[in-house]
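Every protein chain except one is present and positioned as in the full complex.
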Amino acid sequence: MKTYARFPDLFEELFYQALRIRLFEERIIALYPSDKIQSPVHLSIGQEAAAVGACRQLEPADLLFCSYRSHAYYLAKGGPMPAMMAELYGKVTGCGQGKAGSMHLAAPEVGLMGCSAVVASTIPHAVGAALAAKLQKQSRIIVAVFGDGATDEGVYHESLNFAALHKLPVIFLCENNGWAAYSPVAARHAYQLRKQAQVYGIPASAVEEGFCPLKVYKAFGRVVDQVRKTSSPCFIEVKTSRYREHVGIGDDFSSGIRQRAELEAWQAKDPLIQRQDLVAKYTPDIAAEIDAAVRYAEESPWPGPEELLKDVI
Amino acid sequence: MKTYARFPDLFEELFYQALRIRLFEERIIALYPSDKIQSPVHLSIGQEAAAVGACRQLEPADLLFCSYRSHAYYLAKGGPMPAMMAELYGKVTGCGQGKAGSMHLAAPEVGLMGCSAVVASTIPHAVGAALAAKLQKQSRIIVAVFGDGATDEGVYHESLNFAALHKLPVIFLCENNGWAAYSPVAARHAYQLRKQAQVYGIPASAVEEGFCPLKVYKAFGRVVDQVRKTSSPCFIEVKTSRYREHVGIGDDFSSGIRQRAELEAWQAKDPLIQRQDLVAKYTPDIAAEIDAAVRYAEESPWPGPEELLKDVI
Amino acid sequence: MTSPTNSDVLTYREAVHQTMRAALRDNPRTIIIGQGVDDHKGIFGSTAGLLKEFGGERVMDTPLAEEGVTGIALGAALNGLYPIQTHIRADFILLAMNQLINLAAKYKYMFGGRFQVPMLIRVVIGRSWGQGAQHSQSFQSLFAHVPGLVVIMPSSPQTILESYPYVIRQHPGPVIAFEHRLMYDLKFHMSELRVGHSPLTSFRIRAGKHVTIVATSIMVMEAVRAAEHLARHSDIDCEIIDLHCVSHPDQELILASLAKTGKLLVADTSWKAYGVCAEVCRLVAERAPGLLQAPVVTLGMQPAPCPTAKSLEDLFYPNLRDLTDALAALVKGRRDHGIRLPDEKSMADVYKKFKGPF
Partner (left out) sequence: MTSPTNSDVLTYREAVHQTMRAALRDNPRTIIIGQGVDDHKGIFGSTAGLLKEFGGERVMDTPLAEEGVTGIALGAALNGLYPIQTHIRADFILLAMNQLINLAAKYKYMFGGRFQVPMLIRVVIGRSWGQGAQHSQSFQSLFAHVPGLVVIMPSSPQTILESYPYVIRQHPGPVIAFEHRLMYDLKFHMSELRVGHSPLTSFRIRAGKHVTIVATSIMVMEAVRAAEHLARHSDIDCEIIDLHCVSHPDQELILASLAKTGKLLVADTSWKAYGVCAEVCRLVAERAPGLLQAPVVTLGMQPAPCPTAKSLEDLFYPNLRDLTDALAALVKGRRDHGIRLPDEKSMADVYKKFKGPF
């Protein structure tokens, strides 16, 4: 990741990180019709602030477990951009050597411990890593990142219960974008997310302004402090909005599933849209970084036949 | 089931039903060393009042789904005793033709729709049957019976959520005996049962005096009324006490797992122990009924080879 | 549903959709239940429009809760409904194994025949375009191992129109149907529907003299293409058996074919070990190994999780070329058989055309 010697302030630093993610994903959109990226992509456009605000509070030793929608976390936690683009291209220089694609990013060197395309399936991993942290007296904390839809699954209940029972240093970070694919929350939840976490004795808070990385940063910081202090789990919900369709590069309007107004209200508050001054200021550098990542991906070789049966066991 | 023309009052009727279950299970204990019953048994001794009080509130058309610990529900809902004893003996005249054993009792003719030895696995069945009742505009209600341990499982969360979401006429009846095999509730639950159900908007109540069939009857009656009126789910917890060990005919004292005092406090309030007058009054008839069931089981044939591959598909 | 005539052309998607619509129309107690069955994508179009026609109580979206929803479907079946449950990817059915194997498969037997749980579970196998390790699996063998379950793998609109209405109307227990995503968009020619006997069996779909191909799902289509190629470019005449009901294959059909050809190739959509390839070998090894004039050849996924890079994915799945080559080598008895193989272009109209994202 390109680092600026000094951003004028934290807001701009966070803004920069969020913009970097957005421009990266917009580049995916631009590249997609070329068929160079043959991988289902679940874009985080509209949701970048959650990843940026949260990861800025984490130490390199802290661990993240995410879902298929994790471009933002990979970049925000410090995963190298060229290896990610190469992975999307299916190249052997990708972060998963071309075996992972968009849905299974990982960067253990910076604490991203895996992403899974099976909804909710990494939540217990975070709990288990936190158990290991506790037993080994590590000071790291572990974050499980998941969507509102993941909380439908029984394993979420099992994970909350276990984490609370054993007082594990894990943060449950729910990105509530209101939808699981094309099902709205109201069609799926008879429960309210924070109240549910609280039933397990897990302190729960929310960030309503999930468009603002600084707001997320602050709220997440309180949670991080609490977990470090108490060595017990916390839950935090970030209200957010997915601008694109569930998977792929389109939107949800043509289908009639969502109203444009729903998004527009959100976008009216999205700094990445409203602060065109900052967009203009930082875009050139970011674009250059992305260009370089694309070049790296384009120039990298495909995995050869010798890779096919490697690393199975 | 032998019916008395008229019990002097409801308490005695319920007492009779509870005693009938206890004596039946005590007969199992007596028979067990003979090796005639080659089937793991999970006895309800100490917990009979829950089944008796609940089932007395149900119509024949109402459906029950239970666990491996369901001798009491089979009898309380009106399942024929001889077919049950024959099943324990593994005879072809058993309610499951000798394929079911103690853990898989069923009596669809009186609404017992199946028992499973996989903890929590019949809870969603009750929800599904309630969905079918709703869609077909049946007036019946459905009851899921399970232990405190079953609520550990993710599928319980999924079931509560679905039932609440679709407003299904289902009662979640949790027999809280404080133990899942040899794990106490405190080692397994970071949550409180009723609060958890309430998170899904499900009204939740409890019967503290689970030793008393009349108390259970009354509390369960309120729940039944509510479900019939609102066609929405309810949760009820019956506090209870398992006198015997988790599986088999022994107890938990020798192992040091449980203190005798824990049980004795409960037994001091158990009408089946305290009301020896009523025990004496009804035992002879019940014993005769059990004798007949044992005779039936003893005299019935084993399933023959032609049964082995029958009813697979 | 009227019986299509020879000239009819139908996509796999249309065939599934027809049967779904007919199931809802013909029986008010049928419901379709699964994530996304009611959305505009409608499980790749197979349930499109049904919400509007039949309402949300019968075309029911669900939370993400595979174990719970499968149990709910089973409970609904016990109380009079006919549930059709969907899994948009076979991979997710791993979350429902307990309900399917410990409960649904046993509900009849375990209670001495007192219950029946008729239900259809539709499961879509993903493939290609970077679906990756968790969106590409094909778990027929996990279920076919277990008595009490019927597992089918429709290879064409034809087999869908024959099987689904039969299963839905007449079969007393749970049936798991593995559909193949890559066939959804493809047009197939229809023949007269084979009626008058249960479609829960296997079908000989091409007569031939030199080799017996036993195939499942999309590999049946590939087998037909390979057979046609070989007929054009060699004197090799392939007999093809669509295994179809992988839990209850027609053993006599396979043995009779093998008695004629003496050579057997098995092509399946999953891994070979403990899969369809193994099971067909068991049948032959137990009943008539003497019929084999050469070792059995099997084709399936490579023994690894599915990689996403196209260069690896292309190696991971057996393609038309591999299949044709294997057949030629098997019949000719040598690897350098000299027979022309299909080129890239001849494969391009199937899996190479598929574009994601899902």
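Side notes on the structure shown:
Chains here go by letter, A, B and C, matching the order in which they are written, and residues are numbered from 1 within each.
In this section, contacts are C-beta pairs under 8 Å (C-beta built on N, C-alpha and C of every residue); 3 or more make two chains touch, one makes a residue touch a chain.
Note that the structure is predicted; figures quoted are calculated from it, not measured.
When the missing chain is restored to the complex, the residue among B:R20, B:R56, B:H71 or B:K91 that touches it is B:K91. In the complete assembly, the contact with the undisplayed chain comes from A:A129, out of A:A129, A:A197 or A:I257.
Touching the chain that is not shown, out of C:S46, C:Q134 or C:S155: C:Q134 (per the contact rule at the top). When the whole complex is considered, the residue among A:G53, A:P82 or A:G114 that touches the unshown chain is A:G114. Among A:F15, A:F65 or A:F220, the one in contact with the hidden chain is A:F65. Listed by residue number, the positions of chain C touching the unshown chain are 67, 91-92, 94-95, 97-98, 101-102, 105-106, 109-110, 132-134, 137, 141-142, 144-148, 247, 264, 270-279, 281-282, 284-290, 292, 295-298, 303-305, 307. Listed by residue number, the positions of chain A touching the unshown chain are 63, 65, 94-100, 104, 106, 108, 113-114, 116, 118, 121-133, 135-136, 138, 142, 154-155, 158-159, 161-162, 165, 310-313. Mapped onto chain B, the interface with the missing chain covers residues 35, 38-41, 90-92, 94, 96, 98-104, 116-120, 149-150, 152-154, 180-183, 187-189, 247-249, 255-257, 302-305, 307-309, 312.
Quick note on the criterion: only the chains that are shown with their structure count from here on.
With chains as nodes and touching pairs as edges, the resulting graph is complete, every pair of chains being joined.
Seen from the Cα centre of chain B, the chain whose own Cα centre is farthest off is A.
Between chain B and chain C, the centres computed from C-alpha atoms are 42 Å apart. Under the contact definition stated at the top, the residues of chain A that touch 2 or more other chains are 152-154, 187-189.
Counting partners per residue, chain C has 62-63, 65, 67-68 as the residues that reach two or more other chains.
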